[in-house]
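Presented below is the structure to which this report refers.
Part of the complex only, each chain left as placed.
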Amino acid sequence: MEVLQKIADNLLRLRERKPLVHHITNYVTVNDCANITLAIGASPVMADDIAEVEEMASFASALVLNMGTLNARTIESMLATGQKARQRGIPVVFDPVGVGATSLRTSTAKQIIREVRPTVIRGNMSEIKIIAGLDVAIKGVDSVASEDAGESVASNLSHKLDCVVAITGKTDIIAQGNRIYRIDNGHALLSQITGSGCMATSLIGCFCGAADDWFAATAAGIVTMGLAGELAHASLQPGDGIGTFHIRLFDAVSVINPDILKKGGKIDEL
Amino acid sequence: MEVLQKIADNLLRLRERKPLVHHITNYVTVNDCANITLAIGASPVMADDIAEVEEMASFASALVLNMGTLNARTIESMLATGQKARQRGIPVVFDPVGVGATSLRTSTAKQIIREVRPTVIRGNMSEIKIIAGLDVAIKGVDSVASEDAGESVASNLSHKLDCVVAITGKTDIIAQGNRIYRIDNGHALLSQITGSGCMATSLIGCFCGAADDWFAATAAGIVTMGLAGELAHASLQPGDGIGTFHIRLFDAVSVINPDILKKGGKIDEL
């Protein structure tokens, strides 16, 4: 109850402050990330050239680094901007898309974690296990790892890296040290469109950009995305499929309010 | 009345000629720009490699330069293609996204204006004021500048740069020297999705690609975008949000016809 109130307060503060959220992200889901940022009430800036990224980060309220389609040029920009953001004290939310799938992704994720020290890391179970140094099977950028023991994986990694760790999947787990949230919102259709994970990361960035408590802000982002999935699914008519579901996610996020979050959020503190 | 007739004629000519509109644009809204170009009846080409852009511009009917996610590689392409397009006498429509937000954007916009001499410049009030050398507060790529005195800002800049200047916002203002249009179409939801500005610029490119009078063609593009926002909003059902609104914009542009423009266009010549 108290947790949901905190999440609802986070939404009010986000909509009041309209944080500017700088993204260096991939070209597959970048439009979705920008629109979900607007839908929740924040302001997106997408810029990735080394000649301007540090300046952009100098007036942003949060930075999202997403390595979905990383390349030599954008890796350099992510590192420089991430360090700049941390110097300024603004939160950096890192989405290690596909870490473990290739050595470039694994080494880049490690370098970003080492040199930027993200405030929040969000990934699926495979990605987080890889970052934690555990053995997992990898198939492209989708998770095939077992979701058992997520709490200890998240908590241990959070201790080790001194950051909030969020694992999204059937059940979502968020850890900040020994504090753990389990979130049971969401819908299976979210895994049948591209960008659900990226948008969850962007929403975390939006909430972090208007908050001081990054654990609660991360929970707010993930509850919002999960609830949007449920609302989008509930709105489908016979014959509707993933195209309509995809669009309905933006509808849902744009109409979500504190009451909907408090009524629909399914979150437990362990 | 006479203005709206001219705009309606522009639409007929566009659909008859199906101009090829070459874009060098950003990766956030590029899909929207291509689809809005198709929706209005023109043909989009997106190409940005220096090894082919001048050749692409050599058979295009208009060129759109949009610096939403500029980088060293695409800046070079914009400059070379822009000059080529002007040599050929085809219109160049420039969207200085986020000018003023970073020094890279400001210097690039100045260089494009100086070396390409665009036919039309479209921006929000902050962007146009920055280009005019006026003092404005900047917050990322969204406008926070006062919309007062837009007519004189647009007219003065038009005189100075010898081009059509369009400022979009609550009220849109278009100037070609002392000639000024005020347009009152549009809907507040347009500012809650990414790409409204970019799509307006693309529509201007489409109309310019089939016209000789670039002042009227610019007005046609902006009236079309604003009216599409109104029609999209009017079609929403309870529970619909910005996702459905976004999709309905393409629906609206694809079904707009001269009658709809003449009945719904709200444009005054000052």
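By letter and in written order, the chains are A and B; residue numbering begins at 1 in each of them.
The working rule: a residue touches a chain if its C-beta (ideal position, glycine included) is under 8 Å from a C-beta of that chain, and two chains touch if they have at least 3 such contacts.
Just so it is clear, the model here is predicted, and its values are computed rather than measured.
Oligomeric state of the entire complex in this file, given as copies of the one sequence with 2 shown: 3.
One rule holds for everything that comes next: only the chains that are shown with their structure count from here on.
Rounded to the nearest 5, the angle that brings the Cα atoms of subunit A onto subunit B is 120°.
Separation between the centroids of subunit A and subunit B, computed from CA atoms only, is 33 Å.
Contact residues of subunit A toward subunit B in the complex are 20, 22, 27, 30-31, 34-35, 38-39, 43-49, 51-52, 55-56, 59-60, 73, 235, 246-255. Residue ranges on subunit B touching subunit A, taken from their complex, read 26-29, 31-32, 68-72, 98, 101-105, 139-142, 192-195, 239-244, 246-247.
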